[in-house]
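Heads up, one of the protein chains got dropped from this complex, but the rest are sitting where they should.
Our next item is chain A:
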């Protein structure tokens, strides 16, 4: 029997690390007063494809139900959580979730995620709590070589806002900025009749790096209070992250939203050793407008599969075997219960390829059973 492309069985360290990552996430978020939420794996496609969520149906695992409506395997947590908590009392602000998302456009069809959503909270508090929870979680997993990147959707919006682009041009321009494709950016704005926009946008493509970028752009944008406010906002979060011990915080001022619901700060964590993205998230107040709510919403999701690959292997406890018989199995079981720190296996016969640090056997002495080392 074969597996479809993008699916895989798991054994050994990967699954043990993933389970540890899940438990660690539960403990870290519980300590930080997050309330656990879960949504169904099967949802209506519209939850994710509506105008506010704006996700592409092509990449979803989907089918028609008996009523002819399109159902999907959950492709994204944020839109599903928004649907689920829109009706909750606003006093509930902090939510955490764990589970899989399913997409065709990734190397693996199933991707395990663990994430948080903070709604109805003060904007900076929500962003700070999201990022500090990410740091605490990575620390708990003993992952300490990572870079956090900050961006903001408002920068592109503020620069392009005064100029008119039709819908198609704007989408192509966003894609070109997303790909840092400077020649196409220049071509689109020129074709749209806004050649003056080429220089600032092409420069913005290269506006990534450490804190000096903020200082450079503070000078460059000194007449644009809206952009200066965004820079101050990003810098406040940089200060917070550095105070919390993050060794490398970078900015990408040219980063644009890759989902229409992003609406403000965007963050992403890269693992330094191989560059894989371990978490991403940001602000998405706009997503709640579909539920007639004008509120604050921010969150991030960890890629648990990526984390599991990068976690150190768990220290294996001592592995022992007790040789027993059907008649002495209960005695061996009692001995196992008493061995709290060890991995204890019970066998009736020792296999030739067995790999135990110690072997015990149940023996009878003076009509009493006892367990002794062999």
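Heads up, the rule we're going with is that a contact is a pair of C-beta atoms (placed from the backbone, for glycine too) under 8 Å apart; a residue touches a chain by one contact, two chains touch by 3 or more; residues count from 1.
Heads up, the rule we're going with is that contacts and distances are computed from a predicted model.
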item: UniProt protein name of the chain not shown, from "Gas vesicle protein", "Nodulation protein E", "Biotin transport system ATP-binding protein" or "ATP phosphoribosyltransferase"; value: "ATP phosphoribosyltransferase"
item: Among A:20, A:35 or A:181, the residue in touch with the chain that has been omitted; value: A:181
item: Option from A:166, A:219, A:274 or A:341 whose C-beta touches the chain left out; value: A:274
item: Given A:149, A:263, A:285 or A:303, the one touching the chain that is not displayed; value: A:149
item: Residues from chain A at the interface with the omitted partner, ascending; value: 147, 149, 179-183, 208-209, 250, 252, 270, 272, 274-277
